[in-house]
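Only one protein chain is missing; all other protein chains are in place.
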Amino acid sequence: MTRPDLSKTSAPAPGAGTPVLEVDDLHVEFRTRSGVVNAVNGVSYTLAAGETLAILGESGSGKSVSAQAIMGILDSPPAVITGGGIFFEGKDLLTQPAEEQRKVRGPGISMIFQDALSSLNPVYSVGFQIGEMFRAHRGTSRKEAKKKAVELMDRVRIPGAAARVDDYPHQFSGGMRQRVMIAMAIALDPRVLIADEPTTALDVTVQAQVMDLLKDLQRDTGMGLVLITHDLGVVNEVADEVAVMYAGKIVERGTVDDVFTDAAHPYTDGLMSSIPQLEAKGGRLTPIVGQPPNLAAIPSGCPFHPRCSRRRIGAEAAPGRDCAADVPPLRLVVPGREAACHYSEEVLGV
Amino acid sequence: MTDQQQADLRHDEMEAGTTTGLASPSVDVTDARQNSLWSDAWGHLRRNPLFWIGAVLGLVFLLVAVFPQVFARGADPRSCSLSNSQQAPSADHWFGFDQQGCDYLANVVYGARNSLLIGLLAVLVVLVLGVVVGAVSGFYGGLTDTVLSRLTDVFYAVPFVLGAIVVLQSGVIGRGVVAVAIALAAFGWMTAMRLVRSQVIAVKSGDYVAAARAMGASNGRILVRHILPNAVAPVLVYTTITIGVLIAAEATLTFLGVGLQRPAISWGLQIDAGQSLLRTAPHLVLFPSIVLTLTVMAFIMMGDALRDALDPRQRG
Partner (left out) sequence: MGRYVARRLLLTIPVLIGASFLIFAMVYALPGDPIRALGGDRPLAPAVVAQLRDDYNLDDPLLIQYAKYVGDLLQGDFGTDFRGRAVLDTITQRLPVTIRLTAVAIAFEAVIGIIAGVLAGIRRNGFLDNLVLVSSTVVVSVPILVLAFVSQFVFGLQLGLFPISGISEGWRSFLLPGLVLAAGSLAYVARLTRTSVAENMRADYVRTAKAKGLPHRTVIIRHTLRNSLIPVVTFIGADIGTLMGGAIVTESVFNLPGIGRAVFDAVRQQEGAVVVGIVTLMVFFFIFFNLVVDVLYAVLDPRIRYD
């Protein structure tokens, strides 16, 4: 396999290193009429200020659900957080009263979504919706809030901000709408920004502009960024760390450089081989065989084993490391790299 | 896991936001998806108590309308004795007697047939008018659509009962079962037309219709093979509910004196005759009212349940 472009230019941001967000063994399930869907099954990670953590995975891997759990915006029912902790600046949000959790959303952690058109309320002007942040959390007057909204729109580089503050979401282009979302999310200088597929719905050229904007804002404010995506290119460009999710679990974690250079989990390996590389014109793409797992009936043992070309079952397997029977824990494989595979060393070739 | 459960799960997951819903692929629903729509709908219908209540009520009503003598407990609605006038319900005569001293149960039971006939006949005319005008309007578009749509608006703007009253009062078509059905349909077809028209327009722009056209299918063939089957589900829901509405409207017109005339037996006539005796013999208004209400309710409940079953977005 050819290696992706590894050149990276992100300078350490102010305040880097202090953990602001810590997710510990998070479990989320959906209790539906036809059974329980195990969407998140023990996810843990930490995010330092100024750091960018990419969470990579297919749809249904639990990446969005875990983010919504952090925000406290899961629809309950059917969603229930069944275990774990979410620590923001050292305090477990899950044990706080609802009102305290609410006060964190916005000034502490904020979030932007994939589809800005449906995520913005169609009947209020963008200025009103941005200004709402100040009015709800700081008690700012309506007039003052609007002034701040204009400043923010300027800051996210929306041309003619003062003239457009009273426009409605549907009057903006996709990229501009996402900038409005970003303006809203950064209004109160949050410590953590969760971006859920922020550029998936956008044109390629616009994608780059929006990602640049996010990077610049992060550099200015030192906020931690959780970037949820299935786009390897985006991860490679902006992230420091990457966590790969499969069937509601993190299956591999490490720095972007390391993971992209040499995957320690067969699933990550498969992802890398299934995307086209510019340098490898004419080379063959190898898609991952099989279907994403059914979260209501996750396979026993390693959830990836039915699709894994390296699986070892029964007599082939080492004792206690049967891919169909024994659940592989997320473990340190080499320094700075964790993977949940019984045979990571083989995958890595160390 | 059964297919049903799989489907539920997908639906619930989408609602919960755990999956990013795939853009629905544009496939021809006349085949596979149509089948799964109906079996899926039946699965939901089966578990809906409202549907069963409606279906049982509707079945009873149907049986009463077809075999009234069985339900009249041996009484003849036309053999009356004034000495029994306005007698209250008793063990022998469950619904009592009316002013002329006729057995009221027999009268109410025999009233079902006219209600059913008018309901079915009127809905048939409504469907024919609605489907034809709606399909033509939606399919051909342009000037045809503009003219037909405005025409529909014109009928829509005239109050429903009033329009029917004027038609019946003219006496041109008489005051019989057929006349009342036609009068009701004449001012009741517009919703069906709009429903079919919008369905046709929505489906017409589907990719598979473009594909069928590209493969040389004629207009008529596209309309019959591809477009109309898609309009069946909403029209079925509408039809079921409308039968109930039309039965109520028949009773109203007859009550107002412009519908069925004596000696016809009709719930509307019974309520009309009973209204002046509301103080002394309330049962004369009560029994036909209850039966009329249960009949209308049967169709509305079935229609509601069908809509819930056929339109996944409506499910609770």
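For reference, chains read A and B in written order, and residue numbers begin at 1 within each chain.
As a convention for this text, a residue touches a chain if its C-beta (ideal position, glycine included) is under 8 Å from a C-beta of that chain, and two chains touch if they have at least 3 such contacts.
Quick caveat: nothing in here was measured; it's all calculated off a predicted structure.
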Shown chains in contact with the undisplayed one are A, B
Of B:Leu151, B:Val178, B:Ala217 or B:Val232, the one touching the omitted chain in the full complex: B:Leu151
Missing-partner contacts on subunit A, residue numbers: 68, 71-73, 75, 102-107, 110-111, 113, 115, 118-123, 125, 132-133, 136-137, 168, 170-171, 181, 184
Chain not shown, touching residues in subunit B: 15, 17, 50, 150-151, 153-155, 157-163, 165-167, 169-172, 244, 248, 251-252, 255-258, 268, 271, 275, 278-279, 282, 285-286, 289, 292-293, 296-297, 300-301, 304, 313-314, 316
